[in-house]
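Taking it in order: structure first as structure tokens, then the write-up.
Apart from one protein chain that is not included, each protein chain of the complex appears where it belongs.
Labels run A, B and C following the written order; every chain starts at residue 1.
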Amino acid sequence: MNIKTMHPLSSAETSKISTLARIAAGLLAVGLVFFFALPAAAQKTELKVGLVAFLSGPAAGPFGIPFRNGAEMVIGGINSGTLPAPYDTGKGIAGVKIVTIVIDEAGGSTKQVTEFRNLVQRQNVDLVVGYISSGDCLAIAPVADEMKVLTILADCGTPRIFEEASYKYVFRTRPHAAMDNISAARYLLDKVPGLRTYAGINQNYAWGQDSWRDFDAAMQALKPMTEATTEQFPKIFAGQYSSEISALMLSQADAVHSSLWGGDLESFIFQATARGLDKRTQLVLTASEPYMFRLGKRMPDGVIIGARGPYGVFAHDTPLNRWFRKNYVDRYATQPVYASYVVGQAFLALKQAIEAAHAANNGNWPSVDQIISAMEYMEFEAFGSTVSMSLGKGHQAVTEAAVGVFKFDVDANEATIQDIKYYAAECVNPPEGISSVDWINGGMQGAKCN
Amino acid sequence: MIEKDKTLRTLAIAVAIFAVAGFFLPQWAVFMLTLALAKGLVVLGLLILWRTGLLSFGHALFYCTGGYAVGLAGLWGLTDVVALIALGTVASILLAFALGFLITRYREIYFAMLSMAFSMILYGVLVKSEVLGSTDGFNISPPTFLGVKLEGESLTLGNYLVTCLLVWAAGWGVHRYLQSTMGHMSIGIRDNEIRVEYLGVSVRRVIHVKYVIAAALAGAGGAISAMVVGHIDPDSMAYWTVSGEFVFVTILAGTGSVVAPFLGSIVFELVRTYAFQYTPYTWQLILGSTLLLLILILPDGLWSLFTRRKARV
Amino acid sequence: MAAILETKGLEKSFGSVTAAVGIDVAVDKHEVVGIIGANGAGKTTFINMVTGFVKPDRGRIFFHGRDITALSPRAVTNLGISRSFQIPQVFTSASVADNLLIALGAAERDRFSFWRPLRRKNLLESAAGQMKLFQIADFADHTAATLPQGIRKLLDIAMAVVRRPEILLLDEPTSGVSAEEKFQIMDTVMSALKAQEVTVLFVEHDMEIIARYAQRVIAFYEGTIIADGATEEVLAHEQVRKYVIGEDLRGGDSQAAPARGNGVVRIDKEAGRA
Partner (left out) sequence: MLTALAILIDGLVYSSWLFIVAVGLSLIFGVMKILNVAHGSLYAFGAYGAATMVGIYFDAGWAPLGSFAMLLLAALVMGAILGIVLERGLLRFVYGRDEVIIVLVTYAAFLILEDVIKLIWGVDPYYAAQLYGLLGMTEISLLVFSNYDLALIGLALFIGGSLWLAINRTRWGKLLLAVIHDREMSQAFGINVTRVYTVTFVLGAVLGALGGAFTAPMISVTPGIGVEVIILAFAVVVIGGMGSVPGAVIGSLIVGLSRAAAVHLLPEIELFVIYGVMSLVLIVRPQGLFGKTAEKRI
């Protein structure tokens, strides 16, 4: 590149100190304004929550926006006090209204750590709820502890967060991802008893690699004579799977496992069905529930579907769930997906924990430590099912898992799920003190299945 | 005929002001400045290359190398801040020295694209390394300062002051280098490589040295980022968009002075974070428009604000 | 006295075009040699081969008896052979002064050239001296891209000379310069070079300039040397007049092109080495 805009040697390096000093002073002034603008701690009038989710990029549609919508709606319900029992305890959380500051999760963990600090120190949020990407969760957790800010990781999946470390200020109110693939493996073996071979197509990044590793290990643990024929790892957001589909066809596996999500999953389904892959093999799509309504009859019948927990169509029919679905559909004219459920679940956990701590604190707003003690090992009712904070020293939730089979009801023109099976939390989650990988590889000792 | 060169004084005063300001600024600002200055180090390296007419679209390769060197050292128990930065820098230098034998044959867009290909190969390797957490990456414990373990605000401040010191040292060294014969050879190589060879100077060797210096700065920047953020993963350290951002800041800042990269980096970071805060749904639009305007109004970069008046006289 | 630069049987072709065949040249210290020939006769190729820019297909080049055939331009330059260019090769975005400073800096071969400032007192003085010598001091602060062609040519030559080479090869120092300026430029260059006692080879089209400045002339025709000797003699040579100068020599028997390679006319060799 021929760069013509350089400065001649003789004049470039001489600048005015005064101008530079002015910049520095300006930056200083901006900083000081923010510094003194810190509000003094006073009577709690509002609970300021930083809400972080993908608002741009490929993850915005499938996760980020349903996540934000779910949060918005549940916060509305909490603030107006319209939630059904057991959350019909008046407006707000212990009378305090929730306000949110929304931040985009795009841009990688470095930016997210910066923005997390900005949320806490510049925007003075009381706590942070969010994070869909596991990488972001891993990066945020130690920062949250360092800054002593209550942080609820609402959606990310990697088990590593509480298996590799322990945190005081960090909670994850949704189960981690190991159970998705363990339950899928259990379900697949039940549904296809004579299964001999299976293959995988997963995105080439941590989520896809971990999902396949867990599934593969669970299959080997549950039925050692089965065999994986091919493991495909297309680049994330590749959108083009023609070669991979050919490879899957040639492998002639009895089943194909995939943890694809979002546009990648939909593209894969279009390309696979156009070539009849779904007719030759049993597809197991562990994260596909969010797309079934949108895809409708384009989703092939007979596909095994997961929702990463008892959410969406797998949610139990309770007053809480009916309230959630009705309000969500009324407000956004679309079905809530698991991202909407899990963020709602996070706010329910907050409401129950803070109100318990509030009561224990003689009706005064509790300290962060008091909230934390209330939340540790807490059990609470959520929109999909009951949640227990039983792993990670009381910081990591477990729930039951659910898997079913997709069927498009032509008469009703509606996407449905059949043969739903629920797996108890103890059946598909490792006990405290052992990592998921070790537990699965060790044959899932002590799993209590019903 | 010898003009009094005030750059080093400006640099020293600016760094001193910033360092002192660190004691008064809010935490978030100190943290953001630390990262901006660390990235400014990377951009300072790109400035050297760009003065030579070379732009690396894959400089994240060295940023990432520095970061992962720190991460791996952390896994083995090394925590001293000076040792870690030195390690990240040296790792990048070694890599750049090896790659330099190849890449110094390339110019223009081919230099840019080959750099990018190298960085994306590293990205691919890291994505495939499940031991290192693949795209999720892994966490790094906070550094110690000559055996002293800091926490909370003093940790943030400690990181910041070390970064300021490094910025001063790097700015000083690079300025000296740019003022030297070999530094000035940038213009020569950019304008006319044939003449440079006929002056008896090896163009490839000069570029090799510049490439290694640029890599060293990027390695130091990556090491600081990794330590300060406490987490590394390939997406925020090696992906091509990371390199793209460095290039963007280089052009935005201008090449007039060693102070420019840091100014550009801070401005970029401020624009981005406020766009994030006030327009979470359309921050790319705001960021893109702002940068577009800056490019159109200040073709020679932000630094031309400080030199234009002089040029008119 | 032994020749300091000597070529033996140089050959070079580009595809089907033969640019040099059997080029044997020997140049002694302090000679001022003019090289003439029509366009495409192989003059620039000769300079390119001597300075390592083009590798000859065959033949050898010796400098002080040392074989320099396979060396790069850089190595050749560092041995003391400099050149200027038909199209001036300067640093277009730098000022005239900076062009010279960079050249001076490069000439130092300083181990600390990555650290020691370029803008030092002694270098600045040398640059100023060089500009004065080449009479381009008035343009010191002008960007090279904006210079008039004549000044740019002088700058190009001045940059080649700062290394204090033993031999300087000038490739058409006055091409692209107006007729009035030509002599002025050559006067400047030649007096500057004389001051530095440089051996000079210069390619030139203008026979008046050749006549005035060259002590000895080598005439090229289609890649071969057709004459080599004292200036007046070569210029008077029939084949040179016909094929190089392009005079119409009616009635001569020289309609046939000169034989290649072996038809070299050595005219009074000793006269050329005054």
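The rule is simple: contacts are C-beta pairs under 8 Å (C-beta built on N, C-alpha and C of every residue); 3 or more make two chains touch, one makes a residue touch a chain.
Only a predicted model underlies this, so the values are computations on that prediction, with no experimental measurement involved.
Note that of A:294, A:316 or A:393, the residue touching the chain absent from this view is A:294.
The chain not shown here is touched by just one of B:82, B:98, B:148 or B:295, and that residue is B:295.
Only one residue from A:57, A:76, A:302 or A:431 touches the chain missing from this view: A:57. Contact between subunit B and the absent chain runs through residues 50, 55, 102, 105-106, 108-110, 113-114, 116-118, 120-121, 124-125, 127-128, 194, 240-241, 244, 247-248, 251, 281-285, 287-289, 291-292, 295-296, 299.
Interface residues of subunit A with the unshown chain, by the touch rule above, are 1-5, 55-58, 60-61, 64-65, 204, 230-235, 237-240, 242-244, 246-247, 249-250, 252, 262-267, 270-271, 273-277, 294, 298.
As a working rule, only the chains that are shown with their structure count from here on.
Per-pair counts of C-beta contacts peak for the chains A-B. Using the mean of the Cα atoms as each chain's centre, the chain most removed from subunit C is A.
Central chain by Cα centroid: B, whose mean Cα position is closest to the mean of all protein Cα atoms. The mean-CA centres of subunit A and subunit B are about 33 angstrom from one another, to the nearest whole unit.
Once the centre of each chain is set as its mean CA position, subunit B and subunit C turn out to be 45 Å apart.
Chain centres here are Cα means. That of subunit A falls 74 Å from that of subunit C.
Those residues of subunit B in touch with two or more other chains are numbered 179, 184, 187, 190. Among the residues of subunit C, those touching two or more other chains are numbered 93-94, 98, 101. Those residues of subunit C that touch subunit B in the complex are listed here as 51, 53, 72-74, 77-78, 82-83, 85, 89-94, 98, 101-103, 105-110, 112-119, 121, 124, 128, 159-160, 163. Across the complex, subunit A is touched by residues 3-7, 9-10, 13-14, 17-18, 21, 24-29, 31-32, 35, 50-51, 53-55, 108-109, 112, 127-128, 130, 133-139, 142, 151-152, 155, 175, 178-179, 184, 187, 190, 225, 229-233, 235-237, 239, 242, 255-257, 259, 263, 266, 269, 272-273, 276-277, 280-281, 283-284, 299-300, 303, 305-307, 310-311 of subunit B. Only residues 1-2, 176-177, 179-185, 187-188, 190-192, 194-202, 209 of subunit B touch subunit C when the two sit together in their complex.
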